Every structure is written in C-alpha cells, then in structure tokens.
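Heads up, one of the protein chains got dropped from this complex, but the rest are sitting where they should.
Chains here go by letter, A, B and C, matching the order in which they are written, and residues are numbered from 1 within each.
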Amino acid sequence: MTSPINVIVWGEYRHEKRNPKVAELYPDGMHETIAAFLRKDTALSVGTATLDEPEHGLTEAVLKKTDVLIWWGHMAHGDVQDAIVERVKKRVLEGMGLVVLHSGHYAKIFKSLLGTTCSLKWREASDKERIWNILPSHPITQGIGDYFEIPAEEMYGEPFGIPAPDELLFISWFTGGEVFRSGATWYRGNGRIFYFRPGHETYPTYHQAEVQKVITNSVHWARATVRIPDTCPNSPALEPLPDDPEAHLRSKIGHK
Amino acid sequence: MTSPINVIVWGEYRHEKRNPKVAELYPDGMHETIAAFLRKDTALSVGTATLDEPEHGLTEAVLKKTDVLIWWGHMAHGDVQDAIVERVKKRVLEGMGLVVLHSGHYAKIFKSLLGTTCSLKWREASDKERIWNILPSHPITQGIGDYFEIPAEEMYGEPFGIPAPDELLFISWFTGGEVFRSGATWYRGNGRIFYFRPGHETYPTYHQAEVQKVITNSVHWARATVRIPDTCPNSPALEPLPDDPEAHLRSKIGHK
Amino acid sequence: MTSPINVIVWGEYRHEKRNPKVAELYPDGMHETIAAFLRKDTALSVGTATLDEPEHGLTEAVLKKTDVLIWWGHMAHGDVQDAIVERVKKRVLEGMGLVVLHSGHYAKIFKSLLGTTCSLKWREASDKERIWNILPSHPITQGIGDYFEIPAEEMYGEPFGIPAPDELLFISWFTGGEVFRSGATWYRGNGRIFYFRPGHETYPTYHQAEVQKVITNSVHWARATVRIPDTCPNSPALEPLPDDPEAHLRSKIGHK
Partner (left out) sequence: MTSPINVIVWGEYRHEKRNPKVAELYPDGMHETIAAFLRKDTALSVGTATLDEPEHGLTEAVLKKTDVLIWWGHMAHGDVQDAIVERVKKRVLEGMGLVVLHSGHYAKIFKSLLGTTCSLKWREASDKERIWNILPSHPITQGIGDYFEIPAEEMYGEPFGIPAPDELLFISWFTGGEVFRSGATWYRGNGRIFYFRPGHETYPTYHQAEVQKVITNSVHWARATVRIPDTCPNSPALEPLPDDPEAHLRSKIGHK
C-alpha cells in the first residue's frame, strides 16, 4: 500500500479576518476551504499552516515530512520572514513540490525560486475568465475539458514577468480583452513548481469544482519522489590524470 | 554609425593579491586581462570594476549605462553586498546582459537570477578540458570549431544545479572522466545571461584565444537592446465588462 | 558594408485568382503585397515564388542564395511536391530562416519540421483579434507595444498541435472567446523558424502596419548566418583507447 502524500496548505489568513466579504466566502480561511476539498482525496494527508503561527507554521519538522506545499498570500508578503523563505526554498530544491496560487505570484518564495519580477497587469472588475487547456495530455489537466469558466474574477494580464515555463498548461481569456498564462510549471532543483492563477479572495473561486480538480491534480503531479540534499563535492578522478608538476603551486584559498 | 556596446568587467580581485602564482598569470588582475582582449574589438567600450571599490564599482550611474556586465568571483562571494546584488539584478531584468565566468556559478547574482543551488562537482588537478560545441549556429559559438581544448583546468562535473538552460552551447569532457554543461544561456526578464565555465585563477585560461573568442562573442550576443522598467499596473478594460453589482464589496486591502 | 538579406516570399497564389474578394484585396497576389512592404527595408533583397511556377519557384539555385523564406499557403498544400518540401527542409536545417504565415500551419514544410499535427480550432466570422506581446525584449516584437488589434480576422484557437515553442512571443485574444499562441519560434538544426498567425486571405491583414512590422522584424531575426551541411562522420579517437582484442569481430554490416 502506498503511503499518503503529505500536503500542507499555507494561507496568509489576514483578508478573511478584516474583510466581511472574504469572511463570508471563506469563514475558516481560504486554506481550510482548500484543505477540505483536498481531504476528499484519500491518497492525501492534508494539514494547514498560516502566517501568524510561530515560524509561520513551517518548522523544520513540518517541512521535513511535507511532500507538497500549497501557497496563498497577498496583502502580507512582506511579513514572511526571509529565513523561513530560505527554509522552504531549500526543501523545494531537495524535492518538495510547491503549488503557488493567484496573488502568490508576488510571494517571496515564488520570486526567489524563479528569479524574475513576476509582475503582471491586474484589474478588480469581475471579468469573466475562460481558462483554456492547451496541454490536454498533462497530469494536471486531466478531467478538465477544452476549457472552463469562472464567472467573475480579478483579471491578470500579460506580460507576466516569469522565466519561460517548462510546461504551459492553461491560457486565460478575460472579458475585458486580456490574456494570461494562467497555469504553468517549472522544474527547479529536484522539486516541481506549479503556478495556478485563479483565486482572488473576494470571489468564491476555491468552491468551484474545476478549480478544485486542477489543484488536486497538481498535488499528485508535484509530490516529492526524491530528497536530495545540496552538496558541492570535491571529487577524485575516475580516470588516470596527466602529471601535474605544478600541483604544489595551486591556490589553497577560496575553495568551496 | 552604431554606438559602442558598454561593457563592465567585474573582478573580485583578491586571489591576485594573495597568491603569487595567480599574480604572475594576471599581474593587473583577471578583470584587466579580460578587459584588454575585449578592447581589441572596436565595437566595445570596456571598463572595469572590483569588489573593494566603493559600491563594488557598480554605482547606479555605472549600471545605468552598462550594456553587458561580466562577472568573475570566487573566494569572496559573501562580501558582495546584498543591496548591490539587487541593483544588478534589477538592471539585468530591465535588459542588461550578464556573462558569468567559472566560479561565478556561486556568485549571489547568479544564484539569485537562477533560483537554484548552482552546485557542482569540482577538482583542482589539472585535468585537460575539451569543450565541445553542440550548437554551431549560435552567435556565441561562431569561429569555434567542433571543439577546443584547455591544456589544464579545474574540473567541474555534473550534476550542475541549474534550471534547464534556454540554450545549451558547450559540453566539456575532462581527463578524469567527468562531463559538464560548460556554456549555457538563460533569458530572464528582458536580459540575457551566459554562463561560461573555464577560468580557474591558477591557470592562464583567459590568455587563450578560443576562450577570448567565446567571451567576446557572448558580449555581442548579450548586449542590452531594451530597457524596460518593472511595473505591475492596474489596467482598465479594453472591452465592455459585465455589470458588477458587488463592486462596492471588493477588498480595498492588499492591493499591489 | 553588409550584404543584403536575400528573402523569397512564397505564395500559393490560387485564392487570388478564384475569389474576387481576395483579388480585390491583393490584386497581384498576397506574396506581392508582402514583398512590396519588405522592399521598403533597404537591408533586404526580396524576390517571390509561387506554387504554379516550375519547381514551385524553389529551385536549388534559388534556395542556395536564400537567407529567409516566407511561406503562405492554404487551399493547395497537397499540391506542393514532396521533393521540393525535402529540399526546403534541408536548407532550413543547414541554416536558412523560415517564416510561416497563417494557414501555413498546415503546410507540408511546417508539419515536417515540427513533427506534430499542427491542428487548431478555427472560425471564419470576423472576430476582432487582439495580439498581446508577451516577450517585449525579443527582436521580433520591437516597435510593437503591449498589443495591437486586427479589426476582423479568422479565429484560430487552442489547443494548437505544436511542440512547445522555443520562444512564445504573442498570444491572441478573440472576440468569440478563444486564445491562441499566435507568434512563436523554433530552432531546428541550424535554422530559425517563426510562425505568425494573422493573414486570412479575405481580410486586408497584410496591409496593416503592425503586421508588416512583425514580419519585417522576423526576417532580420531569422536570417541565415551559417550554412552547415548535414554529415554523420566516422570520427577517430582524440585520446588513447583501450586495447580492443575483438575488433576483428565487429560488424561490418549496417554502418551509417
């Protein structure tokens, strides 16, 4: 029997406490709504963590056993401690999966792993979003047809300041006239990263079946299958080397 | 008449002052050797900068007019100030080219732009390195035949902890039995990045014609052609939107 | 002084003879309209070729001196001789640039170089097309702002049956609700390929300034800089080999 995939849903959990509209949509926080639909998948073991917990709920012990981390943040990216970002990044590069949602495009962890601005156009005006599936053979797009629609969402528009994705899965059409690469993957180190655009806090997006399906699929796809610590080893030769009469002159300074 | 390409060769310039072997090979510093061969190309206007200058020689004014920055560092990566790294990164993402040499694989600026460990295997044992040209149509490989050899170099071996390159130009064969992706490019933001492996400080690598040819080519390839500042604009709709009866309920917190 | 870039604009040139609407828009054929705007660029030397010429106008002599071939075909893809397709493909792989327009997505030469179905959704209903520039630093997108619009065009929609582009430059938004990767590049062999979506024969698309700008830019980008014939050489060892006592037993059958 296969062991379950350990998932942590990380939520900033601030909008829900300040904005009654958001609280009405997500009474226990967006992270709990996401965790709840993931728990319907018996292959997953799902926990949560939030910004205002000690160490943002992302202790070494928690991360050590996490296979996939889901990240939603927006108004408080700056409050995430740099040391915790480094800890998460290290785990991703060792092999943990990372699913970044919506406004997480500006999360420190996402920008740090991608290395670019991650900027975009935006508008809060209840555009209809139609998300086209452009890679129907990918594990993340299974069960999604040619497209699905979100009745009202914040608009994100191109250009999106990301490195070219390793796989481009979804492109969104918006009523107001924009397009966006709304589902994309990157392989970084030994980990897999999936960015999925939908999920502005003032809309019931995470209650929608297709959105839940994509996120659930992405957890399976991103699950850690290896854990490879970083090393930079001095490696002896595997084949005979030429004589090196000047070896004694070599620098002993600045070795890695 | 075309304006010249403004190049800054940045050198850590520490090994040269401490290790007589290095000083003998590069009496004015490695950066001056590199600048000297670049100056033979009349299309280039070449300056230098070093770690121990104020702001590491990389002031806002200098970077503003720089089209390509070449980076060599090794023993003192940690002494480069984070604020200067951010400044350089911002310029690369706006459009400046960046050529990272040898041990610069561990430079803060390289790791920050790529987002991965950038680790590798290494050995200082005077392996012969044969550098194979696997992309003979690329601007950077012009004038290089099927391969060229460096008689003695530090070995770098795979796996190399980088994101998959956008273009893989060179693969090295080492006497001791290893291989390495020794020339690769990444497009990040509006800038172009080239990593080129050779150049350990205790060898006369930067005096070798083929190495000089590759670096010179790379400067032409990486030159800035645009300067696009980062923005994340609120964008009005280009097409009629559906009515939004709940607009007044929208969050006013946490806007970008 | 730099020698000019030799461009051949290949047109199927059949719609123009059968459909009065098309003839009105392109009285001398679409290829002549395209050639005419390219000729305003003094760096280019522009000729044309059409399906019903001997060897479709693409003799060995013509191709030998061509740096970039532009291809527009639609109703008569099947009439293009396989031998000519192979000849063009050989030249692209040696280094010639290829710009494929609109319905050329189903041209034999495009399908043969990409290896996939190149299928898509389509609709002739005068959608407005808004073409978003998602790679503003690329040579092909220079002089194009964030986007431009074509007032009426045939719709092409995703999924588009192509290999992941090496560079994705444009994504189109259509009134009817679809999106499309409408500008993309592939590096194949030593040649560069650019696909550009707009240009249905019943619209004045090739008279529009932005479309002309993109095609002109693409010719500069795709120009041949090398000509490397295909070889598969038996190569002597560069380093001493181990003894091979069984060498005489080796197969002499089936060598390349």
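Basically, a residue touches a chain if its C-beta (ideal position, glycine included) is under 8 Å from a C-beta of that chain, and two chains touch if they have at least 3 such contacts.
Remember, predicted model here, so these are calculated numbers, not experimental data.
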Residue, one of C:148, C:170, C:186 or C:206, that touches the chain absent here: C:186
Using the document's contact rule, name the residues of chain B that touch the chain not shown here. 130, 132-136, 146, 157-160, 164, 167-168, 171-174, 177-179, 181
Considering the whole complex rather than only what is displayed, give the residues of chain A touching the chain that is not shown. 95, 130, 136-137, 139, 142, 166-167, 187, 189-191, 225-226, 228, 238
Could you pull out which residues of chain C are in touch with the chain that's been left out? 14-15, 18-19, 21-22, 74-76, 89, 93, 103, 106, 112-117, 119-128, 152, 155, 157, 161, 163-164, 166, 175-178, 186-189, 201-202, 230-242, 244, 246-247, 249-251, 253-254, 256
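Just so it is clear, only the chains that are shown with their structure count from here on.
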When chain B is superposed on chain C by its C-alpha atoms, the rotation angle in degrees, nearest 5: 180
Would you kindly state whether over half or under half of the residue numbers at the chain A/chain B interface are used by both copies, giving same or different? same
At what distance in angstrom does the C-alpha mean of chain C lie from that of chain A? 36
Of all the residues in chain C, which ones touch at least 2 other chains? 130, 136, 167
